[in-house]
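Dropping the structure in here first, questions after.
Of the protein chains in this complex, all but one are displayed in their positions.
Per-chain numbering from 1; labels A and B assigned in written order.
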Amino acid sequence: MKKLVALVLSLVLVLGVLAACDNGTDETTAATTKAPEGTTAAPVTEPPITNLQGELTVWSFTNELKTMTIAFKAANPDVVVTYVEIPADGGEFRQKAIAAANTAECPDVIGLEAAFVKEFVDADGMLYDISDLKVYADALQTYANTIEVGTNYESGEIRAYSYQTTPGAVFYRRSLALEYFGTDDPTEVQALMADMDKFTEMAATIKEKSGGKTFMVASVDEFRNSYFSNRTDPWFVDDTLVIDPKVDELFEIAKVFRENGYEAAVNQWSEGWFNGMRDALSDAGGNAIQIFCYFLPTWGLPYVLSGNAGDATKGDWGCVAGPQPYQWGGTWVGVMKNAKNPEVAKEFVKFVALDETNLTNWATGVYTHDYLAAIDPELAGPAGEGELKQAAGDFVSSKKVVDAITASFDDSEMSLFLGGQNSYAGFAAAAPNVSARLFQGSDESVQNMLLDAVRQYASGAQTKDEAIATFKDAVAAAFPDKSV
Amino acid sequence: MATNVKLSQSGHFRLGVARFFIYVVLIVLAIVAIVPVWLVFMNATRSTEEIYQSMSFLPSKSLVSNWNFIMSRDVQMWTGYKNSAIVTVSSTVLTVYFSMLTAYAIEVYNFRFKEFFRRFIYILVLIPQSVAIIGFVQFMSRLHLTNTFWPLIIPAIAAPGSVFFAEQYLKTALVKDLILSARIDGCGEFGIFHRIMIPMAKPGIFTLAIFSFVASWNNFFLPSMILSTTDKYTVPLVVKLLKGDRFRTNVGAVYVGIVMSVLPVIVVFVLLSKQIVGGLTLGALKE
Partner (left out) sequence: MLTGKSTKSTGVAVKAGSGNRERRHLSLEKGHVAYIMIAPFIIVFCIFSLYTVIYTLYIGFTNLNVLKPTQVKFVGLDNFERFFKNFLPKNLSWEAIKESFDYQKFSVQKKSIVNTWKIWLVNYIPQLGIAMLLSVWFSSSFLKIKLIGFWRSLLYMPNLLMPATVGVIFFKLFQDKMAPANQFLVGILGVWDEGFEFLMNETFSQMLISFIQWWMWYGNTIVILVAGMSSISVSLYESAMIDGAGGVKMFRYITLPSLRPILVYTLVTSLVGGMQMFDIPYLISAEGNPRNSITTIYCLMQRQFQLANAAGSAAAIGVILLLMTTVCSMLIFFLLRDKDAGMERKASRAARKERALRLKGGRA
């Protein structure tokens, strides 16, 4: 029995010691993870792609990068790529990546969502410096804002690149524009909503002429990205919360829209929001109502708007830049600091985000299931909607590629949906104006906290000072390292 | 026991009223319990757009296409079932057996650190450990246990909550005279545990089994941290992968996945819960 106690106690002690020395890079793990470097890596100087050899592990949270992985295999048959898709809600992906960063499981390449890309780029010791790929970005005229996001704020190192850029737009109902403003032409509609004052005037006109049956927007949530993209400072500067003048404007516009009934009080992603798209929305009392426009980014057109609009409003949509340029979402790719094979990993990032052929194929729908299954026979399972493929229409990060392929979208399905307007051309016009300088890892949550305060103020439950105080408390409680 | 008592006319009437009232309450509670579950099942038969646009109590026509969607995925649900079955069954068996054994030892024997140990377990139930997850994963990596099922199975041996339940349960269920008489009959200590205690504690054992099974089957967080190749993913992870299509997620297929993940638990629950009633009398009489 004494032996047992002794055993238990010694275990406790050993584990205690382990716990104590666990902070950060343990020497042994650092050594094991760095060991393979150089042994399996390909030559650094301008690798001839087809000869590239080695093993590569890619972690991501969507099947987009999986498609890329297979395309990469076609170009680099000697590289053994293991793709791991990790289910990503609620920050699990982040946590898993952080946990793996200093262990033997550390992947080589990692996919980074807009919500946490900046956090990883700015952290010490997470991502590898891949600034030398910048030359390829320059050659492809990669939109500067995608590179800004991937740049570490202290050292200026570039640590992530993106294959897409996600400028936002405003999608409006052509028939309603014709009815209330006598035109459905995108240029004229854009002139009508050139800034927020004009946008508000439009809302007033619509309310008056429709007798309160048509609402300018679903809710003030729609404005969030357009206001947050146009601040001068990010949420935290030197670890202190900054409340930008744009925040104050958001409070006021929300109040105006709410009090005057310019918004339908339908939340983003709610059933009403989707119903408005196919003109099947009714208020709680069962009376039919309409929504004039939606704020959606590039991916919102094929994946959100067109599917839910269905045949009911197909062809009845127009696309304009809207009152303020903005940006929403996106995926970046980086190389982990402890990658076993950083050189091969860099080649992968280059292929995904900075390769003209790949980006063109990606955007124009070359990567069909048959195409991918020919490269990777394991994919050829039973056919069905769930199979891996990439449909045409994603908006890529290279201006050079965009310019080359825009015309090919003239008669695309999406252009038909927009009444003949080439959506790709519209996004191409909006893309360079978007600033992504303000990205921070904490954005989404801070913004949700702010929107709650905005709603409290707009509905009259709190005064503006009270609402801002509530917001500051919420931020202070969630971010113990920051001051408000 | 009630059979011994003769009921008067008014007694019958009152019993009838009471039964009626009870059934009304049960029906109301059953409806409340079933409505959201029903909505989930109905969503499995509907398309993404239908789900986005309204809720419905009536089935629609998309079950087959949702099913085909899942079946055409390159990560198969069946793999998930196999992995989940391995993890869940082994961890349930381990939890039930070792929790009962540990609780039995505490409850029945006199030993030096008994009280210390008993309190130790109570306290362990209380510690929220999620903050330590990153440290835990790194530690498992050092033991070369990441991307294996072991960190999901072996800790089931030391489940403080289950030991706590088993111990409290045994306080009610254990008849010590039986243990003593078995000992007099020459039965070994483990023999007593296996042949007398286990049959006697059947309701508790099956209750524990249900809880442990449900918790392990539905566990998402730890497997998602430990497993890093898709061929090892358990059911909740495979279902979550359906959302990896992001903005073009087939929500109907996700609901089919949810239904597929919940069906085995329902079957297991129905099978195990039948065993809960009347364990003691049976067990005691067998001896």
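In the analysis below, a residue touches a chain if its C-beta (ideal position, glycine included) is under 8 Å from a C-beta of that chain, and two chains touch if they have at least 3 such contacts.
All of these numbers come straight from a predicted model, not from anything done at the bench.
Hidden chain, full complex: it touches shown chains A, B.
Residues 1-2, 4-5, 15, 18-19, 22-23, 26, 29-30, 32-34, 36-37, 39-40, 54-55, 98, 101-102, 104-112, 114-115, 117-119, 122-136, 139, 151, 154-155, 157-158, 160-161, 163-165, 167-169, 171-173, 175-177, 179-180, 183, 189-190, 193, 201, 203-204, 206-207, 210-211, 214, 218, 220, 236, 258, 261-262, 265-266, 269-270, 273-274, 276-281, 284-285, 287 are the ones on chain B that touch the missing chain. One chain is missing from the display, and on chain A it is touched by residues 1, 4, 8, 11-12, 15-16, 18-20, 22-25, 89-91, 94-95, 98, 119, 123-126, 219, 264-267, 270-272, 275, 281-286, 442, 445, 448-449, 452, 455-456, 459, 461, 470, 473-474, 476-482.
In this text, only the chains that are shown with their structure count from here on.
Residues 48-49, 52-55, 65, 68-76, 112-113, 133-135, 137-139, 141-142, 144, 146-147, 220-221, 224-225, 228-230, 237, 240-248, 250, 253 of chain B are the ones touching chain A in the complex.
Interface residues of chain A facing chain B in the complex, by the touch rule stated above, are 1, 5, 18-19, 22, 26, 28-29, 59, 61-64, 82, 84-89, 92, 95-96, 98-100, 102-105, 271, 274-275, 278, 280, 299-300, 302-304, 307-308, 310, 378-379, 381-388.
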